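Right, one structure below, let's go through it.
Complex shown without one protein chain; remaining protein chains in place.
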Amino acid sequence: MLKFTSDQMSTLFSAISAMKTLYVPVEKGGEVTFGVWSETEKVRLDALKTVKSAKDLFFPQAETMMGFKMEGKNIEIQVPEEKMDEFVVFGVRACDAKSFEVLDNVFLAEPVDTYYALRRKSGIVICAACTRPEESCFCNVFGIDATAPAGDIVTWTVDGTLYWEAKTEKGEAFTAQLSEYLAEATAEEEAAVAAQNEAVKAIIAKLPYANLKVDGFTGDRMMEYFNSPKWAELYQACLGCGTCTFVCPTCQCYDIRDYDTGHGIQRYRCWDSCMYSEFTKMAGGQPRLTQLERFRQRFMHKLLYYPMNNNGLFSCVGCGRCVNKCPISMNIAKVIKALGDE
Amino acid sequence: MQGIIEKVTELLDNGTVDRVLAWKAGEFSYDRTPAVFDKESGLYGLVYDSFCVNNLSKYLIEESKKDGKVLVLMKPCDSYGLNMLIKEHRVDREKIYVLGVPCKCKVSVDKIKATGLTGILDIVEEGNDIKVTTVYGDTTLDRKDVLCDKCMVCKDKVVVVYDEKIESDETAGIEKLDRMAEVEALEAMTPDERFNFWRSQLSKCIRCNACRNVCPICSCTKCVFDNDNTGISSKANVDSFEENMFHIVRAYHVAGRCTDCGECSRVCPQNIPLHLLNRKFIKEMNELYGTYQAGTDAEAKDPLTAFTKEDAEPSVIYNR
Amino acid sequence: MQVNESSKEFKPCIVAFCCNWCSYAGADLAGSNRLSYPADVKIIRVPCSCRVNPLFILRAFQRGADGVILCGCHPGDCHYTTGNYYARRRMTMLFSMLDYLGIEKERTRVEWVSAAEGAKFAATMNDFISTVQSLGENRKLRDLRCKE
Amino acid sequence: MMSEITREDMHIPKIGIVREIIQETPDVKTFRINAPDGSPLFDHMPGQCAMISVPGVGEGMFSIPSSPTNREYMEFSIKMCGCLTSWLHSMEPGQMVTVRGPLGNHFPVENEFIGKDILVIGGGIGIAPVRSVVKYMLDHRQDYGRIDVVYGARSKEDLVYYEEMSKEWPKVPNTYVHLTIDREQEGWDGPVGFVPNYVKELNFPTDKTVIMCGPPIMIKFTLAGLMELGFQKEQVYTTMELRMKCGIGKCGRCNIGSKYVCKDGPVFRFDELDELPNEY
Partner (left out) sequence: MHKIGVFVCWCGSNIAATVDVKAVAEAASKEPCVVYATDYQYMCSESGQNLIIDAIKEHNLTGVVICSCSPRMHETTFRKAAQKAGLNPYMVEIANIREQCSWIHKDMAEATAKAIVLARAAIAKVQLNKPLIAGESEVTKRCLVIGGGIAGIQTALDVAEAGFPVDIVEKKPTIGGKMAQLDKTFPTLDCAACILTPRMVEAGAHENITLHTYSEVEEVSGFVGNFTVKIRKKARKVKMDLCTGCGLCTEKCPMKKQPNEFNMGLDKRGAIYIPFAQAVPKVPVIDVEACLKFKTGKCGICSKVCTAGAIDYEQQDEIIEQKYGAIVLATGFDQIKPTKFGELGYSQYPDVVTSLEYERLMNAAGPTKGHLLRPSDGKPPKEIVFVQCVGSRGQSCRDKSYCSKVCCMYTAKHAILTKDHYPDTNIHVFYIDERTPGKNFDEFYRRAVEQYGVDYIKGQVGKVYEENGKLMVQGSDLLANEQITLAADMVVLAAAIEPDKTARSLGTMLTASMDTNDFFTEAHAKLRPVESPTAGVFLSGMCQGPKDIPETVSQAGAAAVKVIGLLTKDKLLGNPCVAHSDEMLCNGCSQCARVCPYGAITYVDKEFRVPGPKRVETRRVAVVNEAVCQGCGACTVTCPSTAMDLKGFSNRQIMSEVDAICK
């Protein structure tokens, strides 16, 4: 384990940003989001959860995929560049780090989504272990250790000191570039980190959702859950907005749309939500007629459909953003609880 | 609360109503979800307390399409929205039994959290004290300090449409703030300051549509932004223009109809002060066309469907 | 928006919505009387000023207009008796909102021009163009995708 | 430092040129498309689909009714029903469109079907996706047993590929075409009636593999009819149509249960469909 030798995080940030674009949690208009670091930005490493998760950096809410020039009978396709500057994202929590695995299973599966792939290739993920989990957190339910995130590099902050450990080759290489700012941590220090981690885990065990049970969500019981009468009760108040979807680190449904700029067509993709009534609507009909079905789809996908295709990996990382943000206080934790009762 | 339960039970038992639209307690001591109860389900979980903040009026659009009569618990400020829905023929009044319930202002969990509290395990309300238990320790807050913003400028505490109402002499004991103060503060800025303010706010928008979907006025069968034939449909803010556009158009579409219930700002995951857009219209219309409160009744013409020959010219804006 | 390289003079793009019965006729009269105003103004004919949806004005700015002006019959003279009264309130509200958002309020205008007021039409356009010219390019309310 | 990838992405289409447009029925046109240099756009298998788009108008998933053995052009038979299809119908030869494909799975023509008697059932425009199978099998005639094609439409004019089906296919040995129309009509002396009834009437032996595509109501009743005749769901294949965007099982739109219709489908066996939530 390494430690950062200065107590000024800005020293580290300016060193990183001298090499690569650096994204950190910054406060913008009163809310914390991942933004490009600069001296003038208000960095909020203390914030537990950014409103939008870190997926925005790899799968942005909107991105142009290609362009078309139309002239007479002809169409010319403008394909975007195949290169991208490397970037660093600092301060990713364990839940978000896990979400990249969930997204990778979708976007990096054949045929590979090159837009996502390029961003993943370019991005170095530096995680920050949690120190102050809150009542909406339940990452432990999905086997995630908030104090031992995935990612290229993991950091812990204990008593104002930043500890650092590279976890991947990419992380090692990048750590090497920052060697002048890093030193080996002492055994006592490592013990302090471990002690803090234990304390945090103890807190997590006390949180209201710590004991949610998800073992019952297995593929063989898919139709049983699908036909559960509980859905009728759970969906009732759902507004059909996309808040849960858009703050979710693992939701990855998207729409592809064309925009006529007046000088050509831009084809872009943007986040979409299976909660939206338009999502599956076709000229000829609508397979998911009511909000109940749309509501069910989202949770069935996260708890059953996705795991069935991905060796039991749930498409929920327990970050609790939906718990905090749902306008009507309905969320996946309540769904797990209600369905689990059966 | 007890009075409400008794009344609801009575009306359900004597067959006056078939269902009850109210709030249901959640997992924490502060999360409340709108829910429909009936005889079969019983009233288990029905709650009415300082955290029952949702405006239930919009649910009546769907609820009043169903067979039978639905009882709704109606807070004073939400009843304006119901009047608008009645005015615009969006609900079937015959199928609704409105039980007015008193409100002594709602408590905002976000504000409790904004005091730095996290890991909340329990919140207990005792008089003016809000006692919060967290995994990191216990604290007592003054209720006045954690009231919802919208309650600080509440229109009044009178249910404007009801079949029956439950009275209470409890008051929040707060001094109401000037509803237009925030708007005025913005007006006092230079255009560039205002521009920067709104850019910093609207650029946060993630287009989740929560503001639209929660709004009792935004009840179009199909929203212009979802309709590919309008030429302005969009799903994400691909350009800063679209961030502005969505909110300008939304505010404009509800102008003269918005009851200022404040739900849009409450549900915004990015805490964009959307009410300031609506309130600007309200302020402007009040000043230029005479005081008007949407939803006070279900008949009056709103300012944008009325006129007088002596109305101010649009130049009042650029002559300011 | 085009920048004339030789003079470096800013040539704004201005959209004028004119009601068919008064202002469009007023514009025609300006033409008949050879009362000139810059070519930056392009007129869109609408049946009545009340046909102009705020969406159209936003759309113009999105697509790169630097100024939008709405012309209709004088209040009381509307061909449809009441249209311009509604337009007047609607536009007042829209302009107020744009101003509130910090967008230069001088980029939008409403003028009442009768079919007989060719001279007023030309004068109004000249004045509006010079106002918009002094403001420069519309940067606050445009869609960068539409910029070539 | 820059990272690099090769932009081989199924989101990015190829340019296709509409070489020929054939008016099949009053509302169905067949478009023959190939690459600007005259080569095929890509290889496909029977049952697979492609996304055709006119940028700015829309993109839609269409099955490929032409046989993979056709190296000259790829055919798309498109019924006019919405914005994009209307646009396509108003096109003229020589115009460009964009095409992405091949997408989805295909009928198991190179394994399960080999040596089997095949019964192909189509209704209306639903004949388009199965035509490619028939064409493929006719081109590899020796690999398959008896082939029966049952096809119905509202009227004689609405029978897509009428000339080809009535004149060319029956010439191939051991291949039978049974056409029907919904109502009696002048100039039609063939069978009249709906497809499900006609299939029952024909009373096929149950040792066949069935391929079926058509309007939902036809599928429902024909399937029931086949069951009555003693067929098993494991013998019956169909292709599905859902709203699709990406075509590669990522965007989430066509997700039913653990399947993505655009990637895991569109070809399903009815016993497989039974295991999925009924959201199609």
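First chain written, first letter: the chains are A, B, C and D, and each begins at residue 1.
Keep in mind that, in the parts below, a residue touches a chain if its C-beta (ideal position, glycine included) is under 8 Å from a C-beta of that chain, and two chains touch if they have at least 3 such contacts.
Bear in mind the structure is a predicted one, so any value in this text is a computation, not a measurement.
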Only these shown chains touch the missing one, namely A, B, C, D
Out of C:Tyr86, C:Trp112 or C:Phe128, only one touches the absent chain, namely C:Tyr86
Sole touch to the unshown chain from A:Met19, A:Val36, A:Ala202 or A:Leu289: residue A:Leu289
Logged for subunit B, residues touching the omitted partner chain are 65, 87-90, 219-224, 227, 229-231, 253-254, 301, 304-306, 309
Note that subunit D touches the absent chain at residues 87, 90-92
Had the left-out chain been drawn, it would touch subunit A at residues 70, 72, 260, 262-263, 285-286, 289-290
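By definition in this document, only the chains that are shown with their structure count from here on.
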Expressed in whole Å, how far the mean CA point of subunit B lies from that of subunit C is 37
Residues of subunit C that touch two or more other chains sit at 143, 145
Note: subunit B residues in touch with at least two other chains are 238
Among line, ring, star, complete and other, the chain touch graph is other
One finds touching chains in the pairs A-B, A-C, A-D, B-C
Subunit A residues touching subunit B in their complex are 28-31, 33, 48, 51-52, 61-62, 132-135, 203, 206-209, 233, 236-237, 239-243, 245-247, 255, 257, 259, 268, 270-273, 276-278, 325, 327-330, 333-334, 337
Note: in the complex, subunit C contacts subunit A through residues 63, 143, 145-146, 148
Touching subunit A in the complex, subunit B uses residues 26-28, 31-36, 41, 54, 59, 118-121, 134-136, 200-201, 203-204, 206-210, 212-214, 226, 234-238, 263, 266-267, 269-272
